[in-house]
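Inspection log for the structure reproduced underneath, given as structure tokens.
The complex appears here minus one protein chain, its other protein chains still in place.
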Amino acid sequence: MIKKVLVANRGEIAIRVMRSCREIGITSVAVYSEADRTSMHVRYADEAYYIGTSPSNESYLVIEKIIDAAKRSGAEAIHPGYGFLSENAELSDRCKKEGIIFIGPSANAISTMGDKITARKTMIKAGVPVIPGTTEKISTEKKAIETVKEIGLPVMIKASAGGGGKGMRLVKKENEILGALRAAKSEALSAFGDDTVYVEKYIESPHHIEFQILADKYGNTIHLFERECSVQRRHQKVIEETPSPIMTSKVREEMGKYAVAAAKAVNYEGAGTIEFIVDDKLNYYFLEMNTRLQVEHPITERVVGIDLVKEQINIANGMKLSYKQDELKQNGHAIECRIYAEDPDNNFLPSPGIIKHITEPLGLGVRHDGYVYEGYEIPIYYDPLISKLIIWGKTRDETIKRMKRALYAYKITGIKTTIKFLEKIMNTPDFIKGKYNTHFIENNFNFLMTEQKSVGDCEDIAIITVFMDYMNNLEKIRPKISSELQVNNWKSCGRKKSLMRL
Amino acid sequence: MIKKVLVANRGEIAIRVMRSCREIGITSVAVYSEADRTSMHVRYADEAYYIGTSPSNESYLVIEKIIDAAKRSGAEAIHPGYGFLSENAELSDRCKKEGIIFIGPSANAISTMGDKITARKTMIKAGVPVIPGTTEKISTEKKAIETVKEIGLPVMIKASAGGGGKGMRLVKKENEILGALRAAKSEALSAFGDDTVYVEKYIESPHHIEFQILADKYGNTIHLFERECSVQRRHQKVIEETPSPIMTSKVREEMGKYAVAAAKAVNYEGAGTIEFIVDDKLNYYFLEMNTRLQVEHPITERVVGIDLVKEQINIANGMKLSYKQDELKQNGHAIECRIYAEDPDNNFLPSPGIIKHITEPLGLGVRHDGYVYEGYEIPIYYDPLISKLIIWGKTRDETIKRMKRALYAYKITGIKTTIKFLEKIMNTPDFIKGKYNTHFIENNFNFLMTEQKSVGDCEDIAIITVFMDYMNNLEKIRPKISSELQVNNWKSCGRKKSLMRL
Amino acid sequence: MALEININNRKANVELLNKDNNKIKVSVDGKIYDIDLVMVENGVYSILYKNKSYNVELTQNKSGKKYIVNTLYNSYDVEIIDAESKYLKSRQKEHIDEEDTISSPMPGKVVKILVKTGDKVKAGDTVIIISAMKMESEYKVKKDRLIKNILVKEGDKIDGNQTLIVIE
Partner (left out) sequence: MALEININNRKANVELLNKDNNKIKVSVDGKIYDIDLVMVENGVYSILYKNKSYNVELTQNKSGKKYIVNTLYNSYDVEIIDAESKYLKSRQKEHIDEEDTISSPMPGKVVKILVKTGDKVKAGDTVIIISAMKMESEYKVKKDRLIKNILVKEGDKIDGNQTLIVIE
């Protein structure tokens, strides 16, 4: 049984993993870069190992250093969190060779799902619906034009090694095909070192809906229902919820079965996510599999009542799944808001800096997963995610209102955050009605970006507070001023000496 | 419909009530005493009214001032929280006369349940089992001896107006009867101005198990299952959990029905709690009714999934209950730990003072209801409750381990707290096994009070940290020292002048 | 005690009329406010005005004269205008036109400098690339320019609003 786990990550996810380790009596080992000596995951862990300078490609992304820290600490297992090396087949493989348990799937599962064309082929073979398109790479420009015409416009040209929106081009008109193809290939080459591209039908108003799955080493695979992840900004999820407001129980059951089939097709082990693209008529297509824990996993934990990290560790320990499919149900509603150190008023530029003051929301239905503290400086080297607010309510309506209440009480000064932007989303009619797709933010951009008008005396109150603070500070530094005066006096010391009581 | 609520309380419960108000769009009004100007409930509320000097009998307990603040603010309703005026029939009555909605039961229900003898009679009439004993006050000493013999030793002599362990005497031997009777009467007279006492059979190893009920104005009454409250120190609850580890579904159903019957017997409206005393064989007897929200209500909210304050407001608004009995179920397990500003190493003396630093536990399954913040001074005038940790887990075992994880991460400096004592309870074999009654703390006192032995290098680490902190401070104040030197220099200014560059 | 305060392009005259512990009387552009104001946490004020409860959070810049102020729903940039500020402002205008420098609004790291002192660059040319938190931003010149001075080198950590390159 695993007694010590090295968490090859930082920030909120490292702490989240360590919390579950602590609950089941597992010693946790942190790794940290130069910039992270004072980071909370180092403080929270039982042990901590330095693994290099601040840029992640000199620390968190260096397999050698992670393996070395694991050996030195005597950790039997490595949990990769999300991001960094979490979907790196080489790490999974290397762990195997070193006799360290990788808390995640096999290298083969990671690679198969990591290459989009291979994944598409595998899914088609497993009977999982995929977006109409090619299953082979586009070999010639002539073939490309033929294929696009076959599928029918509009289409997406996508990099097989792709991710994060890179090497992707939307084609709406026939005369755009060649230009888009060349651009996608060149971008794919420079981003991933591989210019393989393929073509998919473009879904007009897509929803991103994903299914959480768990699979043990004995072929038992279950799904933990869906998460609706359509609130995105530049292909980055901003808000997630479960259940999806557009889901029906019939479609849920179907998609769940396909999600399980998709995982089984790659002999998946551990926790993973099958992402689907869903159109307004609830037609759904396999999009990709994330072979790791997701940022948004807590909403599933809240509604299904299962600690996913504990299940990951159980599975890694070679134990059978603790739950059967028919024992699981969705209880109430959960929404996650991701709070980023970004300035919504300045094109969401990252806003690293020192946390001056923080008030965390508390109370009924509030889960908060974060890692910053007062006086902590958010480093410039990593993802600007500060924390995640996970709110539960009996109904979707209650959950939205509770989220508003929690965001209202959540205060961070010293840096810019997306809190007010998230509050705006909670007040957007399309979101409240649950009628939204991945175009939500662009469709509602004006509403979301309109500054709240000053209410009542707020502006004058702000003025008065600044005024009083400034005055108080002046008073505090007065002694300094008088000591400056003393220096002046000192200069004329000889002259005034007779007047002073020395 | 209620649009504005005055919360006639302070501390965590005032904020907890205001949170639910905010979620349903109700404006909240705080009242505060002199000591509470900087208290979080004043900061959290939409409005705040000063109601007097710090002692509670000059502020929070003065009905006149509460009513006056309600009128001035235009609040349509008053929520009393727990403690203070929450079980004061006069306030309920006065509200009625003033046309203000009292979020709680009628004066009649409060008085009937407030007088122990009347409550006993009412329960007997309603068919609810009560502890064998008298239903009339003890009129003469002769009658007392007869009654005690009839019931059989051991017995408790109790003040009818009693509460909090005052005016209560245990009688184990016949020759103790008269002494105990006189002592109880005199204590009752001085504590409550009423020396009426009665006699009850003493239950040897009792459990305190209570049922949460909700009742609307139309006679619909439901229960929300039990809470086990046997971990007590001097009749004060320390830890509560639900479900009770000794409960069976058969007994739960029976007791639930009696709890509903008890509430109906006084035409109860709102949220209330029926306390039972339960022996090891699961014989149960009505003990008393608390005609208000309990400190420990959040564990019920977590396991049943209902916001009790919202239900209270719904009921006060004249709406029907949102739930039927058969729609409710217990989902998982919840434990509450009450964190007090008390020094466990010094006989639990209250430890008011300034919060220097606080780290709140976060993450999966953690609810935290508190009110203090860094720099806040816990006043000496009120209850030393700092906050409540409410932990949920799929099983009781997971919940205990998660509570330990949360307590481990919960840090408060500047004052003494009971956090370490609560951690000890979580490690006590009787508690882990779920085999405990109200004698738990005395039975395990030695275990609970044994200081954790210094582990490894902890003591030297403590020494080194103090050493370095002290050194750093010396460096910081060095400029001051040099300025003192300047003063000395100044004194000899005349002498040294020629040597100095002025 | 009176001061001039800038907020949202408004210049307000503020005067403290009376102070009795946390009870203050202040005039803002002639309007009188009776306010109960107390600093409850570092930079956080609790304010009661006409029984309304306000929480105001201040973040002060290094000079101590510029504040970011968060109230319930609004965030304001507020500036204290005293004699010193007025002097500095007038001086700044004389010497440094904001258009004559390139700076990044956020702290980060210099990834690449594409020019050297003395270079003549054309409108739209990228002169420097800054990275912060997984994101690289290119900074371009708006007009044809001459690179007068480069104040940083590749690999340098930079502060927000630090002048990186002086152009002419």
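By letter and in written order, the chains are A, B and C; residue numbering begins at 1 in each of them.
We take it that contacts are C-beta pairs under 8 Å (C-beta built on N, C-alpha and C of every residue); 3 or more make two chains touch, one makes a residue touch a chain.
The structure displayed is predicted, hence computed values, not measured ones.
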Omitted chain touches shown chains A, B
Full-complex touch with the removed chain, picking from A:G127, A:G219 or A:G375, is A:G375
Contacting the left-out chain: of B:E64, B:E253 or B:D469, that is B:D469
From B:S139, B:N175 or B:N346, the answer for touching the chain not displayed is B:N346
It is residues of chain A that touch the chain not shown, namely 30, 37-38, 42-49, 72-73, 373-376
On chain B, the omitted chain is touched by residues 341, 343, 346, 349-353, 356-357, 380-384, 411, 413-414, 420, 451-452, 454-455, 457-473
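FYI, only the chains that are shown with their structure count from here on.
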Expressed in whole Å, how far the mean CA point of chain A lies from that of chain C is 31
For the pair chain B and chain C, the C-alpha centroid-to-centroid distance in angstrom is 47
Taking each chain's mean CA coordinate, chain A and chain B are separated, in whole Å, by 39
Residue numbers in chain A touching two or more further chains are none
By the touch definition above, chain C meets two or more other chains at residues 41-42, 55
